[in-house]
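Mind having a look at this structure? Questions to follow.
Of the protein chains in this complex, all but one are displayed in their positions.
Letters A and B name the chains as they come in the text, with residue numbers starting at 1 for each one.
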Amino acid sequence: MRFPQQMRTWLAAGCALMMAGCGRQIEKPDPAKGWEQGSLLLVKEAWEEFDAAGEKGVGNPREVALGEAVMLLTLQPKVQSNLDEAETHLRRLIEEKPDDDPGIFAAYFLARLKQVHDFNPNLDEALKLYEGLIDRHGGHPVAQAAVAKIIILRYFSKPAPERAAVLEEAENYRRLLANPDALRAFHGVMGDLALRLDGQRQRAIDHYLRAYELQIPNSESRATVVLRIARLAEAEGQIDLARQFYQKFVAEFERDTRNYWVRQHLKSMEKTP
Amino acid sequence: MTEPHAGEKSARGERIMNAIGFGLIGVCFVISLCQVFVTAFRSRLDDTPVVRIAHWQLEAGIRQGIDRLAEEYEKALAEKGKKVKIEQLPIPERIYGNWLLTKLVGGEAPEIVEIRAEIANVDRLARFFTPLTRYLDEPNPYNAGTPLEGKPWRDTFLDALQGTVTYSKELLDYYAVGFNMFTSRVYYNKELFAEIMGPDAVLPRTFDEFVALCEATQAFGKRTGRTVVPIAGSKYTAPILIQRLMTNQTQKLKIALETKYDLRPSEEDLALAYLEGKWSLRDPDIQSGLSLLNGVGRHMTKGFTQLQREDSAFAFLQGRALMILTGSWDVKSLTEETTFPVGVFPLPLPTQHDAKYGAFAFGQVSEAAVGTGTPFALPRDGKNFDVALDFLKFATSYHGNRIFAEESGWIPAVAKVPVPERVQAFKPIVEGFDSGFDLNLGPEHKISYTQNQYLVFEEFEPLRRFTEKQEQDSRDALLMDSKRRLKDHARNAQRFDSPLGALMWLRSQRPGDRELERKIVEILGRQNGIEIVLYESGERLDAVKP
Partner (left out) sequence: MALPISKRKALAEWKLYLFVVPSLAMILTFSYFPAFSAVYHSFYDWRGGDSKEWVGAENFERAAMDSQLGYAFVVVFILIIANLFKMVPSIAMAVVIHRLKSEKWQYWYRVLLVVPMIVPGLVTLFIWKFFFDPNFGPLNAILDVTGLKAGLIWLDAHLLGWDVFAEGRPIPWLSSPHLIVPSMIIWGFPWIGAVGVLIFLAGLQSIGTDVYEAADLDGVTPFQKFLYIEFPLILTQVRLMLILMMIGTLQGFGLQLLLLGPEGGPSGAGMVPGLYMYNRAFSAGEFGYACAIGMILFVFILVLTFINNKYVRVQK
C-alpha cells in the first residue's frame, strides 16, 4: 500500500538526518590535529579524530592507537569500558613493539592508568610498570618522567620508619637525569617528600637548594621553595642560610602576603644573638 | 430596512478594523525584518572589526569607565589609521552566568567576557577560553614611557594576577586580567557621628575605640529614643565582618599549625589537623575569635542574620545605622544616594598590643592578596582576537587603568596607577600580615558553620552553645569535605594525562620547542605535587576515619 511506504521513507529520512546531526562525522581525520586538540584539553574532539583515523586507516596505526588510548584515559564520562579499551590498546602497543616511541609512551600511560585512572588503582602494578620502563629506556624523556612517580609510590608504600631509607635509595636516580627540567623535578619531589619526614630536614634543604639553582620558572613555586629553604634552615640552626633566603624572599616577592611577616621576622632575628 | 443596513455597517466596520489590525502587524513585521537584516548584515557590509565586551557590573560608574576606555582606544587607533569599534554588553548579574554559557556553547560569545569562579570552572576554562600566559610574559606595549615600561604584563598588576579566577592552578595558565581591586571599609554617617561623639571627635583608630563608638551609639539611641544601631547588619555584610574578626584571632594559630614550612597551611591541612585533634573549637584562639564576633555582633541590627543586602543598605541610607561595612564596589551607591555626608575608614582590628585580644593576633592584615576584580577573559571562538587582546592590554596599561579608575571611581588594578581622590580611603593596605583562618574549611563545613552561626549572636551563653553545636557537626562535615578533596585530587591528577601525552608526543615531533617544554615541565611538576598531597592526605584521613 502506498501510504505506509511513503511514511517509512519519511521516517527513515528523518532518522538519518537526526543521526547525522547527533555525532560529529569527520570526513578527513588528521592525527596531527588530534594531538593539537588533545594538548589544548579538547579531549573529546581529539578522541573523535583518532577514532575516525583508526576506522579509515589514516596515519601511522601505532600512533593513532596511542592517541586514542591516551585520550580515552580522560574522556568523559569516565566509565570502565573506556579504561578497558585504553588498556587493550596500550598493552597491544607494548607487546608489538616495546622499544619504539609509541611502545615507550604506552608503557608510561599504562602505568598511569593503573596508578590514577582505574576505579580501583593498583599502585603495586603501576610501580612495576614504571620501574620496567626505567630499566629498559632510562634515557628516554618519557621514561624520565617516571622517576618522580617511582620515588613517590615507593615512599608511600612503606611505613613511616622505612621512608628515610626509600629517600636514601632514591638519590641514585640523580645519575639517570641529564635534562635540567627532569633534574629540577627530581629535586622538587625529593624536597617535598623529605619535608614530610622527621629527621630529613637537611635532605629537604639540599634538594630545594639544587632545585632553586636550576631556576624554577613558576613564580609561585619559586616563592614556596625559597621560603621553605629559609624556614628549614632556621629550624636546623643554619641561621646564615636562613637569613640569606629570607632576604631573597623579601626582595623577589614583594607582593606576596607573607612578605611582611618575613620582614618582621628578619628584624627579630637581627635582634636575637 | 434599518436592521440589515446596520448589520452591513457593522460588518464593514469589522472588515476595516481587521484590515487595520493586519496592516499594523504587517508593518511591524516588515520593520522587524529590516532591523534584523540590517543588524545581521551590517558586519558583512562594514569591515570595521567589532570587539564586544560583556560584563555584569551595572554599578554606577563602570559602564561609563568602559565607554571612556573604548573611546580612547578607538581614538588612539584612528590616529594610526586603523578603525575599530568597541561595544559594551552589560547583562544583569542574575542571568549573566546562563547567558554566557549559552553563548559559549553556541560559539557566539563576545570577544571579551567577564568571568567569575562559578562560570569559569576548570572544564569551561579549558574548553572555551584562550590561555593568556604567553602574552602576559611579555611587556605591555602600552606601558612604554611609564614607570611600568619593560615589566612583563603580569607583573604590572598589584597582585601579579595570582587570584583564583585570573590564574588557574589546575590548568597552570592565566586566563583573565582584572580592571580593578576591591577592598572593604567602614562607611559612616558623618552628621550622625558628630551628633553622637561631638563635632571634634576623631575616628576610631584602635579596636577599643571602635567598640567605644558602638557603645556610645547604643547609649545615644536609648537617650534620645531614636532607632539607631551602630552597624547595619545583614546576611551579606556580616560575613565580611565575621571573616575579618575571626581571621584576626587565628593569625598565630595558623602559623602554629603549619607543617610545610611555607607559612601557608591549606584549608585541607587545617581540616585534617582538626580531625587529628591538633586544634579544636575550644582552643583559646577560636574562643577569643567567637567572643570578638559576639562582642561586635551585639552592635549590629537585631536579627541581622535574616536581613538581605538591601536591608542593611536601606538602614544606613535612611540614617538608622551609623556605620556599614561593605566594599569599594558600593562607594558610588552609598555616597551619592544619601542626604548626609558619608565618610570612610578602615576597620581597626586588635593588634598584638590589645589587652584582651592581642595574645592571638599579629596585627594589621595585608590587602595585597585580595586579588584583582572584574576579570576579563578571551573566548576561543571570539572573532577579532588580536584586537580584543590589544584592547585588554590598553585597558590594563598604566594610562588605560588610570582612565578607568578615574571614570568609574573604582580602585585601579595596575601598580603605580594613582588612586582617584574620592576612593583614596579604599587604597589597599599592602603592608600587613597574612590573615588567619576562619571556620569556612570546606563546602560542607561552611554550610554547617553558616547554619550554626546564629548561636554566636544569641544572648544566653552564646559561646558555649555554639561550640557544643558546632562540635557535633564539624567532625562529619570535615570528614565529608576531606573525602571530597581526595576525590578532587585524584581527578586533578588524572585530568592532565591526556594533554600531557599530547604535549609529549608533539615534543617528540618538534624537539626544542620551549613552549611545549614549559607546559610539560609544569604539568609534571603539578601532577607530582598533587599526587604527594593525595597520598599523604589519604593516609591522614584513614587514620582519623571512624
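Operating definition for what follows: a residue touches a chain if its C-beta (ideal position, glycine included) is under 8 Å from a C-beta of that chain, and two chains touch if they have at least 3 such contacts.
These numbers come from a predicted model, not from an experiment.
Novice: Sort by label and list the shown chains the missing chain touches.
Specialist: When the full complex is considered, the omitted chain touches A, B.
Novice: Please pick, from A:57, A:77 or A:199, the residue that touches the omitted chain in the full complex.
Specialist: Of these options, the touching residue for the absent chain is A:77.
Novice: Which one touches the absent chain: B:107, B:284, B:303 or B:418?
Specialist: Residue touching the chain left out of view: B:303.
Novice: Of the residues B:68, B:124 or B:427, which one touches the chain left out of the display?
Specialist: In the full complex, the listed residue that touches the missing chain is B:124.
Novice: Going by the contact rule already stated, which one of B:21, B:107 or B:443 would touch the omitted chain in the full complex?
Specialist: Counting the whole complex, the residue in contact with the absent chain is B:443.
Novice: Tell me where the left-out chain touches chain A, residue by residue.
Specialist: 3-4, 7, 44, 76-80
Novice: For chain B, which positions touch the chain that isn't shown here?
Specialist: Touch with the absent chain occurs at residues 118, 121-124, 127, 227, 235, 301-308, 311, 443-444, 446-447, 450-455, 459-460, 469, 487, 491, 495.
Operating definition for what follows: only the chains that are shown with their structure count from here on.
Novice: Hey, how far is the Cα centre of chain A from the one of chain B, in Å?
Specialist: Comparing mean C-alpha positions, chain B is 31 Å from chain A.
Novice: Provide the residue numbers of chain A that touch chain B in the complex, in ascending order.
Specialist: Per the touch definition, chain A meets chain B at residues 34-43, 46, 63, 66-67, 70-71, 73-75, 101, 105, 109, 112, 116-117, 141-142, 145, 148-149, 152, 156, 181, 184-185, 188-189, 192-193, 195-196, 217-221, 224, 227-228, 231-232, 235, 255-258, 260-261, 264.
Novice: Okay, in this complex, where on chain B does chain A touch?
Specialist: 126-127, 158-160, 162, 171-172, 259-264, 362, 366, 368-369, 430-435, 490, 493-495, 497-499, 501-508, 517-522, 524-525, 528-529, 531-532, 535-536, 539
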